[in-house]
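With one protein chain withheld, the remaining protein chains of the complex are depicted in position.
Per-chain residue numbering starts at 1, and chain names A, B, C and D are given in the order in which the chains are listed.
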Amino acid sequence: AQENKIIILATTTSVQDTGLLDVLLEKFTTETGYTVKPIAVGTGQAIKLGMNGEADILWVHSPDDEKKFVEEGYGISRTTFMHNDFVLLGPANDPAGVKTAKSITNAFKIISEKAVLFVSRGDQSGTHKKELKIWKIAERTPNKEKYVEVGQGMAATVRIADEKQAYCLADRSSYLSLKKNLSLTILFENDKNLLNLYSLIPVNTQKFSKVNEKGAKILLDFLLSAKTKEIVENFGREKYGQQLFFYDYEVKK
Amino acid sequence: MDFIFDGIKKAIELIFSLDRDILDILRVSLLVSISATAIAVLIGVPSGAIIAIKKFPLKKILISLINTGMGLPPVVIGLVISLFLFRNGPFGFLQWLYTVKGMILAQVIIALPIIIGLTVAAFQSVDKKMYLQIIALGANTSQSIIILLKEIRLSVLAAIIAGFGSIISEVGAVMMVGGNIKSQTRVLTTAIVLETNKGNFDFAIAIGLILLVMSFIVNLTLTYIQQKNRRD
Amino acid sequence: MDFIFDGIKKAIELIFSLDRDILDILRVSLLVSISATAIAVLIGVPSGAIIAIKKFPLKKILISLINTGMGLPPVVIGLVISLFLFRNGPFGFLQWLYTVKGMILAQVIIALPIIIGLTVAAFQSVDKKMYLQIIALGANTSQSIIILLKEIRLSVLAAIIAGFGSIISEVGAVMMVGGNIKSQTRVLTTAIVLETNKGNFDFAIAIGLILLVMSFIVNLTLTYIQQKNRRD
Amino acid sequence: MIEINNLTLNLSKSFCLDIKSLHIQDKEIFSVIGPNGAGKTTLLNILSLFENPETGRVIIFGKDILKQNDVLSYRRRISYVFSRPYLFNNTVENNVAMPLRLRGKNSESKVNEMLKLFKIEDLKHNNALKLSQGQMHRVSLARAFVSEPELVFLDEPFLSLERLYKEQLMTEIRKIIKNRGITALFVSQDQNEALCLSDRIAVMKEGKILEIGTPEQVFTSPSSKEAADFIGIETVAEGIIFKKEDNLCSVRVKSKVIQVISELNVNEEVIVLIRPQDVVVSKHKEKTSARNVFKAIIIHIESWGLEYKVRLDCGFDLLAFITKQSMKSLKLKEKDEVFISFKATAIHLIKR
Partner (left out) sequence: MIEINNLTLNLSKSFCLDIKSLHIQDKEIFSVIGPNGAGKTTLLNILSLFENPETGRVIIFGKDILKQNDVLSYRRRISYVFSRPYLFNNTVENNVAMPLRLRGKNSESKVNEMLKLFKIEDLKHNNALKLSQGQMHRVSLARAFVSEPELVFLDEPFLSLERLYKEQLMTEIRKIIKNRGITALFVSQDQNEALCLSDRIAVMKEGKILEIGTPEQVFTSPSSKEAADFIGIETVAEGIIFKKEDNLCSVRVKSKVIQVISELNVNEEVIVLIRPQDVVVSKHKEKTSARNVFKAIIIHIESWGLEYKVRLDCGFDLLAFITKQSMKSLKLKEKDEVFISFKATAIHLIKR
């Protein structure tokens, strides 16, 4: 049988929107001759594609879902290989006063108490899951009247928060790329609960015979290599003046 | 395949559960699509009639532009309308962004070229001699449009049906201008996108089915009006 | 507002830069939209004509269903087609998912109800007596369709223009079925969504403008064919 | 009422309308007759502003209609019956009421009057598109007269009507037009229709007007062979019915009395038509069933196609066609005194 040269990568829009994916995949294709079809969709949808055997490998950022996915046998392994972080955005005048919060959980508590507008993605994405988790840790429920669930991607959510002069949680890379048209600023950052971890999960061939196991392995190897590390660590410096993603995987020499 | 059967099951469940969320979505959808269709028809049909009837320079170019408007990507319309309605945009003071009003505006703009373009074609298809007969009887412009409308009801209703179809199925612009805000501006199409993104394919199909049933009822009514008393 | 001027500037830059990415997008867009329109016309116009001409039971219901099809949300179509084309789905063996073929299929399905529905209306608007004259002259069904087509070219072209418009502007289904893969299945509309998501509004508008220009050229041609030799 | 001067319109390589001068009086019934493609319909289209002439002036209601702005109010003063009228997908009644509704002055009684006149009362509630040809034409005539226009253009209005009704209708329409003081421009290829209806007639061919005159002038002495060929020739005289017994009318024509079978009433003014074919010329007065026998003087003899056309004076001008053989055997020559006879049943009377 002919070797399947096509790899389906199910990923999330946030990975695609920064442009990192394009850079990596171009390199991958020229090196290996494999064609990758990156399907950038919502986190939930990406995982669903994996659960149906419609993707060969996942690149997502929703740790709880990922663990469940691997536990249930849909994924072979889960490798958390890079991260960036989330930031809390809000109006520059910070009506709730979260700038001085001690932690992100504290900031969320303040938001809930001061009953300021908060815009949530509300789409079961990695970011949304993260937000829900923080609410949980903070032991608060958002103020119903002031909680706006938009059910859209990061860019739209930030945009709406900006228009409504509301608070919202966003990943840093999205914020940086949208920053030029925004009046919102970062009001809180750098908390351990704000880490945004990206993992790679090859889909289990045992469950789905049509999965391109070999291709997935090659792509996984490529993404977990020194070359990738270098690209990731340099990505975005030119455009945004800072590093967007931090590579965590210990590359073997 | 199973998704489709699951979808049907879920759709029935959803409707009979009288889930508040679903009811909200249905309410907003009906409000937006019916108002937008009504406004687009009230503006589009008379304009189309006048463009078809009157002679003026650059008429063909204008018709081409309108026809091009049928191919305006909703996302672009959504984007441009948003730019105008942004708080700092020229019409920010209206405070229409992320409201039902803004969504209706977007839908009207999307449906207008379709309704105008097809109405122009409908009026232009009228036998010239029928038109001459009408004005020979002493009709002024608006009277002749009304008389012609009765005679070509069939094609004008087709234009309206197509306009309604584009409105009810459109997602890009309402998503952008409305914001898909739960209980406020979430409509059937944006809910479908959301559920799809969440990976809830069966749920997405269920909402799709609800949309189709709603649109089928509207269309059945329009189609019966259209096909009634056909000239044959 | 500035976005719009920036968009225009950027659009001009983009086109003259002959950027590979943009050229790829243009190529795929043209390929998909023109093939889809052609296929939808070849299937839709004859079917519409036959539905309009023939008498059969439940004709009104069928027409209502077709009209409802004009309001099929592209996302639902995209989703359902994806479910069918998934490699584990019933038509997975075709390997059409995330390919241009799949996108054309989706577009054809979206445009068909519009083209069929409007063609039915166009043929039904024909004066019954003209049709009787044609068959009195000895035309068989396909001959009479061809003769009628010439006589009602104007409204059938309006149907085609509307179909093309829905195809060129559609994003939900191509996004889902095509996957918006760079250089392969990325088209103008999906690129606009991507750029909007990236916050590059000017870029999004620039691509939108390119799309409009392309669609204007196609429409100008179609409109001139439509308006040429009008019966007046 | 209508003054047309130097009107030209080039419609195609082969056809150019070119009317030097045509003046129609107020309250006149004017007919334009001519063969197919003569330009009759084109003329009406220009007068109702559906066609734009290249040059020319057309003065109607005192204004140059080609230059006026208020086309609507002009159109509301006229009615134009197309040769192929369009009816609307509605009842006959509503079709007829349409011009009134458009002018914002509906009147059921006027509509009913028209329905009656055109014998379509019974079809009142029928769909106008489901009528026979002739019925449709009646609806369109009713629709044209209901709005009480000042000026009507009629393009072949009687074409699809049955003969008997047509003859009756022409008299009725003439009456309406005259009573209401309407000016009418009537177009037909049928010279008999024109004769019955009109005060004056123009003969048109290939876009040009060949003849204009009263029916008498046009029918008895057409100035061109073309016109004569088209119209045929008859004796046309004016008279009045002064006595009537059992439908045998005595009609005074100038100094003579002729007897005619007719249903018209005493004291009606009439046009008397006598076909030259029906006039018998003899040398002596004889006893026949022909009730009209007069002494006459031959004024002029002229070869006319297969026969001779003999112009006689028998108190009024009269034409007779006589075969060459008869001519020879009777040895007729100009200034001869002869007897002419024609039957009371062979004469056609038209009410004025």
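Operating definition for what follows: a residue touches a chain if its C-beta (ideal position, glycine included) is under 8 Å from a C-beta of that chain, and two chains touch if they have at least 3 such contacts.
Note that the structure is a prediction, hence the values are computed from the model and not measured.
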Who does the absent chain touch among those shown? C, D
Listed residues C:Ile4, C:Leu94, C:Ile147 or C:Leu220, member touching the removed chain: C:Ile147
Among D:Glu93, D:Glu156 or D:Glu234, single out the residue that touches the unshown chain. D:Glu156
Residue of C:Ile12, C:Leu42, C:Leu132 or C:Val213 touching the missing chain in the full complex: C:Leu132
State which residues belonging to subunit C touch the missing partner chain. 127, 129-130, 132-140, 143, 147, 150-151, 229, 231
For the chain that got dropped from the picture, name the residues of subunit D it touches. 11-12, 14, 34-38, 40-41, 83-84, 122-123, 126, 130-135, 138, 156, 159-165, 189-191, 229-230, 245-248, 259, 261, 263, 276-278, 280-284, 286-291, 306-307, 320-326, 330, 341, 343-346
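The rule is short, and it goes like this: only the chains that are shown with their structure count from here on.
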Is the C-beta contact count larger for A-B or for B-D? A-B
Chain centre separation in whole Å, for subunit B relative to subunit A (CA means): 36
As a quick test, compute the distance in whole Å between the mean CA positions of subunit B and subunit D. 58
Between subunit C and subunit D, centroid-to-centroid distance (C-alpha), Å: 60
Touching at least two other chains at once: which residues of subunit C meet that condition? 196, 201
Pull out every residue in subunit A that's touching 2 or more other chains. 156
